[in-house]
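Only one protein chain is missing; all other protein chains are in place.
Letters are used for the chains, namely A and B, taken in the order the chains are written, and counting of residues starts over at 1 for each.
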Amino acid sequence: MNSVKRYLSVFFKQTPGVLFFSVFIFFSILLKDTFLSIYTLTNIARQVSIDVPIVMGQAIVLIAGGIDISVGSVMAMSAVIVISTQQYGMIPSIVFALLFGVCIGLINGFLVTKAKIVPFIATLGTMSIVRGLVLVTTDQRSIMGTIPRFEILGNGNFWIIPGPFIIAMVLLFILHQFLKKTKKGRNLYALGGDPENAFLSGIPIGRTKFTPYIICSLLASVSGILLASRINSANPQLGMDTALASIAAAIIGGASLLGGRGSVIGAVLGISVLGMLSTGMNLLGLVTYYQIAVKSALFVVVVVIDAIIVSKGISKRRK
Amino acid sequence: MEEVSKKFGGVNALRNASFRLEVGEVHALMGANGAGKSTLIKLLCGVHQCDSGTITLYGEVAEPANPFESQRLGIGYVPQEIAVQPYMSVAENIFLGNQPTKRNHLIDFQSMNSGAEKLLTELGIAIDSNTLGNQLSIAEKQLITIAKAIALNSKILILDEATSALTSKETKRLFQIIRTLSDKGIGIIFVTHRLEEIFEICDTATIFRDGETVATRPIAELDIRELIYLMMGQNVQRQGAIQRLENPSRLMRVSNLSVENILFDITFDLHKGEILGLAGLVGSGRTELVRSIFGDLKIDSGVIEIEGQQVEIKQVSDAIKLGIGLVPEDRKSQGLILKFSIKKNIGLVILSKLRLKGFINASKEREVAEEYTSRLAIKTKNVEQSTDTLSGGNQQRVVLAKWLAMNPKILLVDEPTRGVDIAAKAEIHRILIELARSGVGIVVVSSEMDELIQVCNRILVIRNGRINKSFFNDEANALNLMEAAAVDMDNSTSGNIK
Partner (left out) sequence: MKLSNSKREHSVLRWLGLLRMQVALILFITLIVIGSVLSDVFLTPNNLLNILWAVSVLGIVALGQCILIIACRFDMSVAYSVGLCGIITVVVQNHGVSLFPSVIIGLLSGLLIGSVNGLICVRTKANPFLVTLGTGIFMYATSLAITKSQTVYTPIADFKLLGRAKLFGTVQYSILIFLGLAIILEIVLRYTKFGRGLFVIGLNEKVGTLSGFSTSRISMAAFVICGFTAAIGSLIITSRNGSTVANVGMGMEFDSIIAVVLGGTSLFGGSGGAIRTVVGVLTLGVLNNLMVLMNIPTENQQIAKGTIFLLIVWLDSLLRNKK
């Protein structure tokens, strides 16, 4: 019985990977030529890579036991900033956008650790404010970029590899190293996993709670910049459903609202699964709403299976 | 470590207590509840600071101001309630906050894992260092916490009720490890309620009573009766003075009740107007027994009859319908909704009865609350006061009031006076006795033998999930109760199991 449980939980730990490959193989078999073409795959990679930073950011906040609802707004505002400040040059505009991300991260971190507001509520507030900023600065209209060169970031290729993909992979590597191999990274897991134990192990709770919000907002900015670059424009509707989508991807990728669990690799696999599902179903000629239905159903199933495994585990332990 | 000695003056919890631990010694701290053991431990761990007196470590004054300092001084504490990181490996748990790093500041997992493995083998702990925290049993978590303390170079290890949640096999393993540790020169402070254990593992015992050190003796010079005598003081021979019931009429019969791995084949009767005590060590199954009768714990087999009728209790509401109430052991987390007023807490169980055309009758709710507040002498300005502002004794009275309000036939009471002052304790005893006089059958679970002798007509001693012995009040004293809780008895019980 114990071995079955262990097997199950190991399997579940690998779920993001298993899901990723099953979806990949499923579409490869079903849509041999169209799906397995370089064009399609690079397209998926490009799409997904733009969301990768934001999802990784959300995963990091979740790991530390928090949540960030403001990511969508921050992404939109960063896109708006990077486009609307292009008159100062490309690099400064990017720096402005990133600085904005850091600022919001600081505010979120402050609200959660110093003002002691529940993360959900605090970031809900900043979400609303930043969305307001987006509406004000864009005057509710789309704005166009003026530097064509800027598009390279989102649309460029190195050989056949999409630019955003490379950026995403570099970020993934760095963040993975950070989370898995540095003390600060492990502290995030400890804080989310069991705060009491983390405290007794001498981990600085305040600082450890603060950092993930900065990282997350900064990454949301990166996503915003990539997105703006891809369409070389920005509009006030950007990132409306990103908060929920990023949470969904991170959860599918093995994170938990209770904290202590998950990884950036899982989060990337999670968002890739969703990306492949979109493209694959597109190629199958399924309309958007079926895609949404399938993705949300998948999400609920993952959440439910996880809950069942967790509660089984607990009742086992109690005996 | 040369010596640890400490003295306090003035504080009630500990009065001029002193205590000395030698290198490599396993030292038992003994004493009844409230004797001062846990206060002493808290001082060592830096949770509290002493008002007077000194702690010396290797002859140097060492007074930890907080848990970290205590850790750095080499004092490791393994608490009763153990937390580990659920999603981290054993190795990481051991080294959390103290991980070995490479020159590039990244964590050196290789040396961490090998360090963990080396440590685990040294201690003789057979757990794979890659296992995740959430897959460990309580015993294993304990061992990991011990290993963590050792990894921090602890010279003193405090084990607080370490064995209360362990099976006998797990306990054996723990003892082996304790021996390994003491061979390494680590001093171990061992706190337990289980008397027989200290004879197996400890070298010395220090006994506390009412905040004072009564004696420090080598174990070899003690036997169990003497130990009990030292713990209980003069009271130990005090015989119960409560008469046997004259013509008992049976209210409830529990027969052959078993709960997997916890309770085995429990059979007993409860009579009208009787107070039945359940004695036993923490973890012996006392609490689980009342919980299972109350429908909060699933019964695997066994029959419960009330007034001759076989009843089926599947959930708590069934028990309540049958007139059974339960005052749980932890009033703060199980008995009261602390943010509710006294009125709302008292009304919790009887809401259905307070209804008038489907709605809660507010004035009646208030009336009932006021009635019981004055009957139980709950000290409060009015019944709207929130219960988190009340003293422990008053909180406990509110919990009692909540169940009295439903006019129970049977009241199960788990640790009714834990953490309340002496006056409140006497008052709660008076309430229970009065209640029994009115014909209610009461089951009292308590760790305090004195308490059971003062209120119970009959006392069953539970040991390892079985009824080990049963006494009528006039046969019981603290000595034989403790003995029955600590040592297996033959089945010739004198109290009646009809």
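The working rule: a residue touches a chain if its C-beta (ideal position, glycine included) is under 8 Å from a C-beta of that chain, and two chains touch if they have at least 3 such contacts.
The structure displayed is predicted, hence computed values, not measured ones.
Q: Please identify which residue in B:Leu106, B:Ala151, B:Leu166 or B:Leu348 touches the non-displayed chain.
A: Touching the chain that is not displayed is residue B:Leu348.
Q: Any idea which of B:Ile107, B:Leu336, B:Ile378 or B:Leu432 touches the chain not displayed?
A: Touches the omitted chain: B:Leu336.
Q: At which residues does chain B meet the chain that is not included here?
A: Those residues of chain B that touch the unshown chain are 294, 296, 315-317, 319-320, 326, 328, 333-340, 344, 347-349, 351-352, 355, 358-360, 362, 402.
Q: Counting contacts across the full complex, list the positions on chain A that touch the omitted chain.
A: Residues of chain A in contact with the hidden chain: 69, 111, 115-118, 120-122, 124-133, 135-136, 139-140, 240, 244, 247-248, 251, 257-258, 287-293, 295-297, 299-300, 303-304, 306-308, 311.
Just so we're on the same page, only the chains that are shown with their structure count from here on.
Q: Using CA atom averages as chain centres, what separation in Å is found between chain A and chain B?
A: 46
Q: Show which residues of chain A lie in contact with chain B when the two form their complex.
A: Within the complex, chain A contacts chain B at residues 6, 9, 177, 181-183, 186-187, 189-190, 193-194, 196-198, 200-203, 260-261, 313, 317, 319.
Q: Once bound in the complex, which stretches of chain B touch chain A?
A: Those residues of chain B that touch chain A are 67-68, 71, 83-88, 92, 96-99, 101, 105-107, 109, 133-135, 137-138, 260-261.
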